[in-house]
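Only one protein chain is missing; all other protein chains are in place.
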Amino acid sequence: MGSGTMKPYVRPMPATWWLQRGPYVFFMLRELTSVFVAAYLVLFLVMIDRLHQGPAAYQSFLEMLKSPLAIVFHVVALAFALFHTFTWFNLTPKALVIRTGEKRVPPAAIIAPNYLAWIVISVIIGWIVVKG
Amino acid sequence: MAKSNEPIWWSLFSAGGVVAALLVPVHIFLTGIAWPLGILPGDFLEFSRIHMLFAHPLVRLYCFILISLPLFHWAHRFRFTLVDLGLKRIHTLIAVLCYGSAIAGTIAAGVILWS
Partner (left out) sequence: MANSTPDGTIRLEVFRYSPEKTEAPWYQTYEVPFRKDWVVLDALNYIKDQSDGSLTFRWSCRMGVCGSCGMMVNGIPKLSCAAFLRDYYPNPIRVEPLANFPVLRDLVFQLDSFIEKLKSVQPWIVRKQEKPVSEGEYLQSPAEHARYKDFSMCINCMLCYAACPVVGLEPEFLGPAAIALAQRYNFDSRDQGRSLRQEVVASHDGIWQCTFVGECSAVCPKHVDPAGAIQQAKVASTVDWFKEVLWPWGAAR
């Protein structure tokens, strides 16, 4: 296709490219879930550290958990964590293709056990922490 | 173009993604919402109860995995997100900071849980 008179025009990609379409915003929010997950786990680690420092240090951490700011953070973090859970499970069949002869195991059959495991494990953990 | 060593980070990202998906929501709910708002019965985060729980070596191992793997998940995801947002020029620095933080967090978790 070579010709000396070509002057290809390159369109710049703005830093706000991800705001231009719904699916890209969805993608960015999905990636952002990891920040909230990590932030919560850092707090979780701090809680364990305070536990090892003794009742007084631990208690002051628990008091902090009751503050409105902490509760708002955890509600937002939970929303993002659930968004991660749902998007992660729903995308599993893309990476994991199981075939029986010509047919492919339907995606729902790969997704459903994930949700089941999640519910069962969550109930078990809840039971251990609250009752156990 | 040689084969990349990305698989090490991608497998940590994947493992961390699974751990985060399965385990993190219930923990956020328990410590951050259920306990402060009294939704579930009893003072289940009370010091002596939780202290006893952490006496079990399996509980410590569980918490180590719960904290460490999702940190690597965050590191890998956040590294690519920052580059996607335009920080391409410092992509090596970003990778070092992200994975470095995950390694530091893992070491901190190990120290806090087992000393």
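In order of appearance the chains are A and B, and numbering begins at 1 in each one.
What we mean here is this: a contact is a pair of C-beta atoms (placed from the backbone, for glycine too) under 8 Å apart; a residue touches a chain by one contact, two chains touch by 3 or more.
Just so it is clear, the model here is predicted, and its values are computed rather than measured.
Chemist: Counting contacts across the full complex, list the positions on subunit A that touch the omitted chain.
Modeler: 1, 5-11, 13, 17-18, 20-21, 23-24, 27, 31, 91, 94-97, 99, 101-104
Chemist: List the residues of subunit B that touch the chain left out of this view.
Modeler: Interface with the chain not displayed, on the subunit B side: 1-8, 10-11, 14, 80-81, 83-84, 88.
Everything that follows uses one rule, which is that only the chains that are shown with their structure count from here on.
Chemist: Would you mind writing out the residues of subunit B in touch with subunit A in their complex?
Modeler: Touching subunit A: residues 17-18, 20-33, 35-37, 40-42, 44-45, 47, 50-51, 53-54, 63, 66-67, 70-71, 73-74, 77-78, 80-81, 84-86, 105, 108-109, 112-113 of subunit B.
Chemist: Which residues of subunit A touch subunit B in the complex?
Modeler: Within the complex, subunit A touches subunit B at residues 15, 18, 28, 31-32, 34-35, 37-38, 40-42, 44-45, 47-49, 51-52, 55, 58-59, 62, 65-66, 70-71, 73-75, 77-78, 81-82, 84-85, 88-89, 114, 117-118, 121-122, 125-126, 128-132.
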